[in-house]
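One protein chain is absent from this view; the other protein chains keep their places.
Should a chain be cited, it is by its letter among A, B and C, assigned in written order, with residues numbered from 1 in that chain.
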């Protein structure tokens, strides 16, 4: 836990819908549960409309608010810009913030296109000493971090196969409204970029490898949806138009299937869907190595299953490890074994890691370059889907 | 979420070990996730040693600190006293606070004996308009609250059988140190009062019924444990003596088995143990009614299993309800479906309910009278265990 | 697998309802999946009514049939008498068969009272070289046998706690008919003897220990049930009277709760119920030792869960061992890993073990003496329930 005498790190956050609420909870909490080298100060909240931003700031615990994100970035008393807006604004905001000498934490996916993401990486490269972190928060679920530790420690042997799914069902109802997340202009893609991006990052993070090529198929089951009342950037916000005016087109994918190869030669299958009725937030992966396997499902987020193939067959079985021990990643800050964390804790851990990175000067992972790589994978999947699912190579990165 | 313009409710918390950390997280968070009629202000932290209290206050987010709990209670700028100390101090502190006109939230079990608890109830009765709430926090786990709603709504029909367990394993190691929780003088009892109390309350809460009699058996598996370094009230604190000086006696139970009857005639079996290797925080219950059943296990705390006996047998099965929908108890404050809460959220919900009760004047449940009832059950179990497990009636309460 | 040239062991089976069908499947199958020293020959089926017995024999694969069990026992060409009738007939039949020089396999519970069971044990003692085996078939579920091997091998360390349940729900419907299983005269007791007996035996078998005392509570939720059409001894058979004539009294328990001590000092809790809505055949136990735990549930009968407390806490978790490996008990006769066995396989394994014991002369366990011990436990539970749940000691056995 962090003393009030610790020097501050001052944050401006842009956006205050679902992600803004989760990030606020993290900024409020991190310093009270971990010993940080810098004390987070929630200086400024930015929203599109001044009144809404002021009300949100008051309630979420931010000291001040504005509707002018450029002015916010220009302020001298801001060290970190935390971007929680839809993807179409990420590049402009992040580049401006980096150019203004700020550290940046940007929600995922990094951008809506590869060129945007490339420009963001270039801006990060031109801002030495500044953090440029992308918010693949699931990396900081303790069970996911433990899986990475186990792979890195050789517990699974060499990785041969991966299967990953991110299944939700909030669009299964054909009358669910048309929000910005269903608009290609604002969201970039649908299930693919929103949740598929998470499992791409998680698989690459846990295995320590990168996808080198993919074959994919995307599908839009429901082509038209009812327009809904416009609101400010939230999950439930409509794209535009006027509620009750009728139906508008869904311009993104509802589901994406793909498989690929990792640079070690391992093979991996993936699925992202918002139509898997009954699966609410089933962000799952299983990794099979030559010596063992691990399996994770966010719907049981405090559990990592592990099969130890080195044990005699008669004694082996998938072990349900409750990832709540003080020796597990991130857990020393929290409760006794078995007491369990929730969704928002990944965000708190993200703040803890970011603040420590700011103090140490080490890059906070995943970096914008990591985010660009995911963007390239997303683009390759869409290209494959447009080309009879034929194989698309993922360009090799210069840097990580 | 609560505006900074909302009038404050000012809190003094006594104790800053495990429970103090959990309560602090709740006081810091409640107003930012729920719209409250009063804004919690973390005014004062009380600890046994001034230096440690000041450091804890700084880090946990309390404005001030002291080592004098009586002076704290006397302060005019305190509205609520939140007692997070071992059970031997509850009665004295709570009675003084109520006499001083404060609202009181007291950790469970309410006291170390029935007479103490009776005195606390009397003090509460003599402090009309003051809240006297006991911290059976698991009531506020959404899945537990949903179970109660379902029973109350008749979904299960009439309750016939209950089985409840609270299983931990942190004492399975015979060399685990002798802490205050193993000392009858300070803790009252062992697994029985610490975790058995939780399942007694949970069963009574969920069924809406009370135990009328019990038969029990308690056991201490490890009679001597190594003395450990003294610390301030935490889980790991020793009873006294000097670390390394050798072994001291365990004076509480390690496990308790009991069964009983509820006032409807339903029968119920219970078990509390800290020796169930592999069970970290398995606070579980299953309720079988004439029309259906529900089952809960805190190790999967976001899930309630429900068997709907009204469906045709060919279609029926235990349903794994992810209790993360906005229409579920407490969930409207939090994240989208499937995203999951953790252990500390029960404490945040407890603060939310307490603050609302303070504003409304309705009693915040569970009251001290509820806590006294649990104390009577604990005493009856010990009496039964001392009398060849013969049946012990639980005296009828005058009030709830 | 057994050659047709192997000498035969000739069987007469009495009863052809549920248990008779299961035993027939076992007698038909055992020799074809295991190499046996004697080849089972299904010589004679005995039923109360000649016509029904003949039809059943034809269909179940028995060579001949009769309605005269005494004549059957007298036949020279019968080596084994397999008793699958309600409990009130066990003593008379088994004693006569033993006196007639036959090996006996008798369904559980061994008898309806301790004196009957004592007489059966005496008869077995007076028939040296004859097998007197009681059919606690769950011992031969591979996962249960594996649990015993693990305890015996010291994998769990010393046993401290046991919890066992046998939960069914076929009486939850208040209009389910009054069958012989609800009649104390014929069934001896209700859930207690029918399914409670199974978990008593299973716990004693797996731990290798015996209960030395118990405290118990039995309950009958539904006191009157509709009379149903009389039929021959099956689950669905009525006690008597004429269907549609109205209601008759339930004279046995619907559920039984009890706890006890094993001779090592370990404590154990038990529950048997036919009212646990949604639990169809949940015969479960969990054993916590000083080094580890195992857990079993017959509703997932091919799985044994094991917690290895010797592993570092960060790597430990309950392992779901699929008990389908060729090195697991009884599995070498069957299918590849993961392919799974069903309910009837326990009966087939029982035949395999009995036939091998007949050839070797070693006693086939559980013996009538084991069955008598269970009978004493059942009686002690009823005595406790009748005496305010006060503790009842279980008399020490002279022999096992």
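Note that contacts are C-beta pairs under 8 Å (C-beta built on N, C-alpha and C of every residue); 3 or more make two chains touch, one makes a residue touch a chain.
Quick caveat, the model's predicted, so the values are computed rather than measured.
Residue-wise, the contact with the chain that is not shown comes from A:217, picked out of A:96, A:217, A:314 or A:359. From the set A:37, A:226, A:249 or A:309, the residue in touch with the chain omitted from the display is A:309, counting the whole complex. Checked against the full complex, the one of A:66, A:293 or A:350 touching the unshown chain is A:293.
Screening C:148, C:345 or C:376 for touch with the missing chain picks out C:345.
Listed here are the chain B residues that touch the chain not shown: 146, 303-306, 312-322, 325, 327-328, 337.
Mapped onto chain A, the interface with the missing chain covers residues 160-161, 163, 165, 169, 172, 174, 215, 217, 219, 221, 255, 257-259, 267, 269, 271, 273, 275-279, 286, 288-293, 307, 309, 316-318, 384, 387-391.
Panel shows chain C; residues 1-5, 18, 22, 24-25, 28-29, 32-33, 55, 58-61, 168, 170, 235, 279-282, 298-302, 322, 324, 335-345 of it touch the chain omitted from the view.
The criterion applied here is as follows: only the chains that are shown with their structure count from here on.
Taking each chain's centre as the mean of its C-alpha atoms, chain B lies 42 Å from chain C. The geometric centre of chain A is 54 Å away from that of chain C, both derived from CA atoms.
Distance between chain centres (mean CA atoms), chain A to chain B: 35 Å. In chain A, 322, 337 are the positions where the chain touches two or more neighbouring chains simultaneously.
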